[in-house]
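Every protein chain of the complex appears in place save one, which is left out.
Moving on to chain A:
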Amino acid sequence: MRKGIQSLLLGVSAAVALSGSAIATDLDITCRCVVGGVNSGTAEWIQKKVIPAFTEKMKAQGKDVTVKLTQFGGEDEQLTQQLALDFSTGAGPDISAFDGFLIPSFVQGGLLKPLEEIAGPDVASWDGWSHIADGTKALMSYQGKPYGIALGTDARMIFVRRDLFQKAGLDADSWQPKSWGELLDAARKIKAADPDSFPLQLNAGVSMGEATTMQGYWMALLGTGEQVTDENGKYIVASQGILDTLRLYKTIYVDDKLGDQRAQLLSDGRNRTFANFRDGKTAMLVEGDWFYRSVTAPGAEFAVADREKVMTWKKMPAAQPGKGLRGQDFVTISGGTGFVINPHTDAPKESWELLSFMNSQEQLTAFQEIQPAIRIRDDVAIPNSPFLTETAKTLLPITTARPNDASYNKVSTEIQRMTESVVSGEMSPEDAMAQYKAAIVAIVGEENTVSRL
């Protein structure tokens, strides 16, 4: 945005051409997306569909608007770090991709403002809201006020390679683990058939950031019937569920070496797990549907050759049948990402026009052609994708969400540290949990925690 320069230029151009036509507006969008790289579909959509159509539409209204997409190729955490520092100093893009779970901590830090406060009554009168369910609206809201618009929701599952199962004499199609024991058994058989493989990958460690917490820790913890917080919103700092989860990690990475420990510890770990799956080293990878929609999609960096034949998916089992959250046999968790408006934008009206335009029926439908997904609007058809239809039908009824709490962000980092100390073999599950407890008490205060042991 470069406020200083821009306002200087605005001043100069206003002085030179007072009688001139409307002044050009520059808008910046940032997302963790690169054409041909990470989230390629989103980058393509914004560049090829949204920007030309939006510029055209504004021109028809007599406004000269230029939109620039900044493709950010780093990690999620790095973008968050960048945005937090930018927003606190009045810099940053006008519109940015944003993970919904960060909204409470950003709002409490004064770094985000409700859409209505930024762009005025235009927000409330947007016709799109009537096509967005309250649940999806809530993904980018805090205390009832929307701070952005989510692109959609997701769910997590086990992605499976049929060819590796076959090598170990297992039939991936009839296989559906009903407990952690069955999951580990299959992994051990595959490891025995190919000692160089890493059959099972459950995310851990600091460098993966929220992918560790969501795709790894939560997916195991929910299977013990617990969540990160209890029914009163207090953080659980010591429990059998945490111990069981950490022991599962220990079995996978330290005792039985079923997973690629290095991938969890190195800074580019997540890409390594993708590469392992692509290269046929990993038979079971716990990931979000994004892994299918974007990561392994044909043409992407980690595209799986002959994907429809090779790849399938399974539900994540509870530790024991019926022992999962709410007594479920299988578990999953959903989140949501979307776009927010920078409260320091120079062009609040135009930013909102762009954000709402991106989420118009026409633009989201155009997005479906590039990358099919379950979109937020009920008037955007779900494309003919058996994968999406099936996972949505199976997983969304049993799903859950993260606490909508300003401390969650920090707690999540501690979860990543706790899993890393176990996976790296540095600490026993008991010690790691004790350290977690101390850290969480320091973050939220003893009165907001509960021990169940």
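Note that a contact is a pair of C-beta atoms (placed from the backbone, for glycine too) under 8 Å apart; a residue touches a chain by one contact, two chains touch by 3 or more; residues count from 1.
Just so it is clear, contacts and distances are computed from a predicted model.
Chemist: Which of "ABC transporter permease protein", "Ion-translocating oxidoreductase complex subunit C", "Electron transfer flavoprotein subunit beta" or "Response regulator transcription factor" is the UniProt protein name of the chain not shown?
Modeler: "ABC transporter permease protein"
Chemist: Out of A:Gln361, A:Thr400 or A:Ser424, which residue would touch the omitted chain in the full complex?
Modeler: Answering carefully, the residue with contact to the hidden chain is A:Ser424.
Chemist: Of the listed residues A:Ala53, A:Ala193 or A:Ala406, which contacts the missing chain in the full complex?
Modeler: Looking across A:Ala53, A:Ala193 or A:Ala406, the contact with the absent chain belongs to A:Ala406.
Chemist: Taking the full complex into account, find the residue in A:Lys59, A:Lys234 or A:Arg262 that is in contact with the omitted chain.
Modeler: A:Arg262
Chemist: Considering the whole complex, not just the chains shown, which residues of chain A touch the missing one?
Modeler: 77, 81, 84-85, 88, 105-106, 108-111, 206-207, 262, 265-267, 406-407, 409-410, 413, 417, 420-421, 424, 426, 435, 438, 442
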